[in-house]
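Here the complex is missing a single protein chain, while all its other protein chains stay put.
Here is chain A:
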Amino acid sequence: MNLDGETNLKLKQSLEATSIFQSDSSFKDFKAIIRCEDPNASLYSFVGSMEHDDKQYPLSPQQLLLRDSKLRNTDYVYGAVIFTGHDTKVMQNATSPPSKRSKIERKMDKIIYLLLSALVLISAVGSIFFGIATHDDLEDGKMKRWYLRPDQSKIYFDPNRAPAAAVLHFLTAMILYGYFIPISLYVSIEIVKVLQAIFINQDIQMYHEESDKPAHARTSNLNEELGQVDTILSDKTGTLTCNSMEFIKCSIAGTAYGHGVTEVERAMTRTKGTPLINELDDEDHEENHVDAKSAIKGFNFEDRRIMNQNWVNEPHADAIQKFFRLLAICHTCIPEADKDSGKISYEAESPDEAAFVIAARELGFEFYQRTQTSISLHELDPMSGRTVERSYRLLNILEFSSSRKRMSVIVQDEEGKLLLLSKGADSVMFERLAKNGREFEEKTKEHLNEYADAGLRTLVLAYRELDEEEYMTFNKKFMAAKNLVSADRDEKIEEAADMIERDLILLGATAVEDKLQVGVPECIDKLAQAGIKIWVLTGDKMETAINIGFSCSLLRQGMNQIIITLETPEIIGLVKSGNKDAIAKASKDSVIHQIREGRKLISSSSAESFALIIDGKSLTYALEDGVKDMFLQLAIGCASVICCRSSPIQKALVTRLVKTGTRKVTLAIGDGANDVGMLQEADIGVGISGAEGMQAVMSSDVAIAQFRFLERLLLVHGHWCYRRISSMICYFFYKNITFGLTLFLFEAYASFSGQPAYNDWFMSFYNVFFTSLPVIALGVFDQDVSARFCLKFPMLYQEGVQNVLFSWTRLLSWMFNGILNAIAILFFCTSAFQHQAFRKGGEVVGFEVLGATMYTCVVWVVNCQMALSVSYFTLIQHIFIWGGVALWYLFLLVYGAIIPTISTTAFMVFVEALAPAPSYWIVTLFVVLATLIPYFAFAAIQMRFFPMYHNMVQWIRLEGRADDPEYCQVVRQRSVRPTTVGVSARLDKVSQLITRKVHHAVHSL
């Protein structure tokens, strides 16, 4: 069952009352009544009871198997089905798959409305003029324009029914000027998007070789949306991390061991270029580490001082021995010996427990057998230097719980000594130390801080020797508590445990790395530099989530953490009382209060950066109607947001909140079935095609193999696609307005009778042959800057987020350009070809000559305009653009050669009339150049004086200063907003700190 993103073992137990039923036959007369809550989406709670033999047994989530669970360690279970189908918790968490459209497309619809109203408007204007002209044709029975025979007119031109004629003309005009509405745009966009998606799929740099998985754009609808992402909502397990824990460092008796380099340290080293943060004393260790890497899963520890049994020679050898022995004993893992190799692997409830046991094994304390009452180890005897078998009598296990934050075992060793071995969070462990056990407290705390900042999961280890008497009292109490059936059973157990877990002697601390996927810190850093906000939504515990926050640099030391949680004493107290309404009310109040406090904190200090961490329970209340806006405001004010313990539906709700609340594009990324809702809810869902099965991928819009590919997907492909699509749409509107408006303007010369200026086939082929391919080439191939520069200057991405390339101003300026061009073409053509002869033979310009000339100009102008706006000219562009123009002449030639009854006005028009006339060519040249000048001048001035960011990068490339690292750094530094999260931000902080220290030192001198 991986609803919380983890494929870990979850302990499920039957009620003790029913555990006696072990065979089919025992259920013969079994009768019980189960009462439970209504179907709901909460995965971590279940309230119910079972009545059996006139006794009530409470049911908890521990007795509940969720749908899709897989059984481990047992072959079958007996059970009763509580909910089926849509009532199951899994299905309750499912959201219906939405149909997604990109913001650009939605905006495009609005533009279509705008154009439609423009179309209606000009048609109406035309109809009014037409109506007036028609009405005037007949005055008192006398014909004015007698050559039109208004006296014998059908309704379309009847002066006596001029209003009706005008209405009919309106319909004609709507069709005639229909070029305003670019229907072919939709077709072209579909083609372009599919091709773009193919390019994304083909990108070798998003191809994961190990798993043989390329990136896969599952829908081509959202390509350009990838370039506008404002917030990324990321799952943790399997997305940021590999869901494997590695024992990496430890601190024993005040000495830090372990040279392993964490992913985040590696990232920082790489970013900086010098191992500033790296605490390595010698560099060659890093290479060693690389060699040894991943040799053993869950173990990434490297230190010659204690490995290979060298620990015997360390000053605190006895402490080290106790330390690892504790790791080997104090856990709930089950060993599984591989029969062939004899190698032992472990089945653990959580991967970090497994990491401890593995670490102990690797250091010579091999746990190999567990029985109900004993734990057996192979361990080194420091005296003899040989491996001996040792077994410990397991007396009690004081289990881990989130409130206790520690676990202990009581064992009796072979010498009969009673030992309490304990491990737990530093917050609870230090206060339980004995006075004489605090020898290494300071040192250990120091190390713990270092580990925590590196995102490592830390545990403090301590032990204590018990005397017989003490143990007996404890055991009595403990057993009594265990056998209680009343509601305060847990409390009693806890009390008993509390009694014994004190006066501990500190041994040290462990640091386990929740392994990040390759390149995650760098990727997050780049995304943060690009101005994208990253939220982590995880089903994990808060501590884990915070650790990961640290390790991917979303959190760092010195950031103000605003933690919203309901694990406060008052609420817990209330929970015990069991009054549901009171709990809900108090919880809500508490959450609101905490949100208010957080906002106050943020508004009071502007310089510092904040991180918001909220747990699932609080989230339930924070997402309620009255509260969610407040919550969103708070979250927006924070540099990073981490939601832990959140259920799939909460992930989806948070996503919806961000999406609707900020009205920006959200991207959700996840790999497991628990992320499906989130992926579907977000504007873009990115599925990681990793180990967690296909469910996330199936419901995603884009699937990638690794989180780090997100960087290229967004910064390169997203940026390009956004730019391409928006330029393409702008251009499409431009070209259709240019064309459509010449038709309308010509009507002014034709008394608005609805006579098109061009031959019918010219008009039909405009969007099909002469101007279509260059637009598609623009949409598929254009690049403002190369991929290298996209990644080098991540701020370029903000062009998409701020939507500068598809703003109304830009759109309207393109349309304005179209209007201007149409006017210029018509005006220049009619003025040049007035009524005089246009060639030596004295022939005057007829209807067909003017139409063909104007059309030639339109084709030239829109294609040259394309050539001007393209910033990436490959052979393909050349072929398409100039091919479009050539095709027009070719068409004119071929079409003109067909018999006149078919080609009508185009018959021989090019061969006979246009081509031999110098004035035709001179007019074309003039109209094209003069029409394009406004745009050209505008573009030149913008490039020179008001360059956009991509223009700047173009300058840099052009001047060949891209290889000058210092120069680029300057540009980038100045363009990058001060980021608050990410490796770079962390580095900045560290260097600031150092500067300050140096400053301070200088002053104190």
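Quick note on the criterion: contacts are C-beta pairs under 8 Å (C-beta built on N, C-alpha and C of every residue); 3 or more make two chains touch, one makes a residue touch a chain; residues count from 1.
Everything that follows uses one rule, which is that contacts and distances are computed from a predicted model.
Novice: Not counting the visible chains, the remaining one has a UniProt entry; which protein name from "Cytochrome c oxidase subunit 6B1-like", "Translation factor GUF1 homolog, mitochondrial", "Ribosomal protein S17-domain-containing protein" or "ALA-interacting subunit" does it give?
Specialist: Per the UniProt record, that chain is "ALA-interacting subunit".
Novice: Based on the whole complex, identify which of A:Met91, A:Ile128 or A:Met143 touches the chain you can't see.
Specialist: Of the listed residues, the one touching the omitted chain is A:Met143.
Novice: With the full complex in mind, choose from A:Asp203, A:Glu399 or A:Asp413 the residue touching the hidden chain.
Specialist: Of the listed residues, the one touching the omitted chain is A:Asp203.
Novice: Which residue, A:Pro58, A:Pro315, A:Gly558 or A:Pro900, contacts the hidden chain when the whole complex is considered?
Specialist: Per the contact definition at the top, the residue touching the missing chain is A:Pro900.
Novice: Tell me where the left-out chain touches chain A, residue by residue.
Specialist: The missing chain touches chain A at positions 142-149, 152-154, 156-157, 199, 202-205, 207, 209, 212, 214, 270, 518-519, 522, 526, 708, 711, 716, 720, 749-751, 753-755, 757, 781, 783, 786-792, 798, 802, 804, 828, 830-851, 870-876, 899-901, 904, 907-908, 912-913, 917-919, 922-923, 925-926, 929-930, 933, 936-937, 939-940, 943-949, 952, 954-959, 961, 967, 970-971, 974-975, 977.
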